[in-house]
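Below: one structure in structure tokens.
Note that one protein chain is taken out, while the other chains of the complex remain in position.
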Amino acid sequence: MSDFLTQTVLIATVASAIRLAVPLLLASLGETFGQRSGVLNLGVDGIMLLGAFGGYFTVLRTGNVWLGLLVGVLVGLVLGVASAVMAVTLQAEQGISGIGIFLFGLGLSDLLFQRLVGTPLPISSFPKLAVPGLSDIPVLGEMLFRHSVIVYIAFLGVPLSMFIINRTTFGMNIRAVGENPEAADSLGVSVTAVRYATVSIGGTLAGVAGAALAIDLGIFQQNLTNAAGFIAVALVYFGAWRPLGVMAGALLYGFVNALVLQFKTLGIIPRSWSDIAAMAPAIITILALVLVASRFRQPAALTKPFTRGA
Amino acid sequence: MKRRRNSWVAMAAVMMLIVAACGGDGDATTTTASESAGGASAESFRIAIVAPSASNDLAFTQSIVDGVEAIRGERGNVQVAITDGTFNVDDAAAALRGYAEDGFDLVIAHGSQYGGSLQEIAPDFPDIAFAWGTAADTFGLSNVFAYEAASDEGGYVMGVMAAALSETDVVGVVGPIEVGDAKLYVDGFAAGVVAEEPATTVNINYTGSFSDVALASEAAQAHASASADVLTGTAQMVVGAVGVADELGMLWFGTQANQTSLAPEIVVASQVYRWEVILREILTNIDAGTLGGEAFVIDFDNGGLVIEYNDGYDLPADVRQKADDTIAGIIDGSITTG
Partner (left out) sequence: MPQTPMLEMKGIVKRFPGVLAADHVDFDVLPGEVHTLLGENGAGKSTLMNILYGLQEADEGEILLNGKPAEIHNPTDAIALGIGMIHQHFMLVDTLTVAENVALGLKSGRGALTDLDAVSARIEELAERYGLEIDPQALVWQLSVGQRQRLEIIKALYRDVHLLILDEPTAVLTPQEVDQLFVTLRQMTDDGRGLIFISHKLHEVLALSDRITVLRHGAVAGNTTSEGATRESLAEMMVGRQVKLAPDKPPVEIGPAALQIRGLTVISDRGIEAVSSLDLEVRTGEIFGIAGVSGNGQRELAQAIAGLQEAVAGSIHIDGQETTNLRPAEVRSRGLSYVSEARMREGVIGEFTVSENLLLIDHASEQFVNRGLFDFKAIRSHCEVLVGEYAVKTPTLDTPARNLSGGNIQKLIVARELAGSPKVLVVAQPTRGVDIGAAEYIHARLVDQRSENAAILMISEDLDEVFALSDRIAVMYEGQIIAVVKPGETTREEIGLMMAGVRPTDSRHG
């Protein structure tokens, strides 16, 4: 107990937090795009599950993790487009249609798994990459730069998303459409096209998040995500619809989880408190969310379908 | 306004159709397997299972499915229906009631969490036999059998082997929530470790979830950073932990089903439940007209618990001998596992 927060524990905790954050980060970055343009997709978890199964099954059959990731991309894209059809074209109530997609993904991923695989078999994971140079830095190197490749991919997504949202015409259109679709429309920006694009990006990243989760764990199981997709949606609010904030949220959630696990393992949290401690990440994240989110205004058109001239 | 609602209804309908066509109601899946030759005959014995995770979870649910399958092999003439994946208790209750209404001969509620529902449902169907596990309580109902595993016994044996094999003298446990079968197993394991090697540290980590694979995997990582070199764990989410053990070269002891296929290099042994041992007794009871009121336990003594070793792992002979001695001691009562 005396080695509580020694270097090893600290390194292990941070590395663990980063791994736990990755699927959440990928999924919530994607959801950020959708929400910034005014579409709430609650179906993220269902898309993640199908992406997870698709990625898992591909790796199981081919042994190629990159092919698995690609299948995650494709599955996510298809479901993203399907979500867009419902939310944008059919103008379905976004909360409810999202739950529909979730249930669909949950049911279908399990069904396919039972039919096509049955007993879980392990698959290979992403290769680990020690970033040359950086990984030799004491402490930090081990914490941050000795992860599997997907970790770097996910974190590179943060500056990339920031760049797209803040610096490109597409990003400007996203922000405009999420805030005042009438104004964007009156200048010839297609609200429908922008929202299709963002919701598809969201779906794609959810698919990638699921595939990354399954491939990194090297296994698939019914409901593998265990509601990570819903946490990802919450993190978008937490992150105030900004990639950096979303990243902070994913890391916070991952960190509290990792810390609780470490403390339990070392007996710092007594076993009788175990169940209560298991709720800590959710509680802390919700508290932080309430504090942060109350300071920022959500995109004004969030969840509001757009019809010209209405 | 109107247009929006209509399209939503249409979309919901399409969604329902797809999900329904795929054979699941929401998340739970129902499958029916009948005896291979000739289909269902009029007198066939019909068993239904309602279980929380997937039938092939290599853990808790699979154990009962395997047990019932074994009975089907023995008796022939048995029809089996399974609703698995009902981690939602309300869904499970609906499935239990459905099977009872369909007149199944034995309805198995395989999950401690289903007790409350069963207590309400069973009295409505006095002619149907129910079995509830893992549990010791029949609620005093004459049509409910209870069954459980003395998983502490297997845990104890595993603990002995783990202590003997650990070079760092630190072993780790990944558990779900500290209740029922998991608690029995983990407590037995810890007792076994300490009995064999009092100086060995047992780090026990209940993640708080039966289903969070990622968290179980990180719990295994945490054990590794606390220098454990042997791990065990119970419940279906441990598949994540087994993967980490494999990757980091830690040894693994499985329970509830043979987990060798998950990591053929590092799984030492698995405690396996042979529920058919007590199912046989339950069926005999039902044939004799007794529909419940009794509680059963599988253990080493009645052959309901067995240790299955991984042939691919080169277990030192002395450790194997220790395990066999311990099992003998448990059976003859010279060793207590609590």
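Per-chain residue numbering starts at 1, and chain names A and B are given in the order in which the chains are listed.
Just so it is clear, a residue touches a chain if its C-beta (ideal position, glycine included) is under 8 Å from a C-beta of that chain, and two chains touch if they have at least 3 such contacts.
Here the structure is a predicted model, which means the values were calculated and not measured.
Enquirer: Give the labels of the shown chains that the missing chain contacts, considering the complete complex.
Expert: Across the whole assembly, the hidden chain touches A.
Enquirer: Using the document's definition of touch, tell me which of A:Ser97, A:Asn173 or A:Thr204 contacts the absent chain.
Expert: A:Asn173
Enquirer: Which residue numbers on chain A touch the omitted chain?
Expert: Contact residues on chain A toward the absent chain are 167-173, 175-176, 179-180, 182-190, 300, 308-309.
One rule holds in what follows: only the chains that are shown with their structure count from here on.
Enquirer: Chain A to chain B: how many Å between their CA centres?
Expert: Their C-alpha centroids are separated by 31 Å.
Enquirer: Show which residues of chain A lie in contact with chain B when the two form their complex.
Expert: 8-9, 11-12, 15-16, 19-20, 23, 86, 90-93, 96-97, 100-101, 103-104, 106-108, 110-111, 113-114, 118-122, 125, 213, 217-219, 221-224, 226, 228, 257-258, 261-262, 264-267, 271, 274-275, 277-279, 305
Enquirer: Contact residues on chain B for chain A in the complex?
Expert: Going by the criterion above, the answer is residues 3-4, 7-8, 10-12, 15, 18-19, 22-24, 26-27, 29, 31, 53-58, 62, 85, 87, 172, 177-178, 203-209, 211-215, 217-219, 221-226, 236-237, 239-240, 242-243, 246-247, 261-263.
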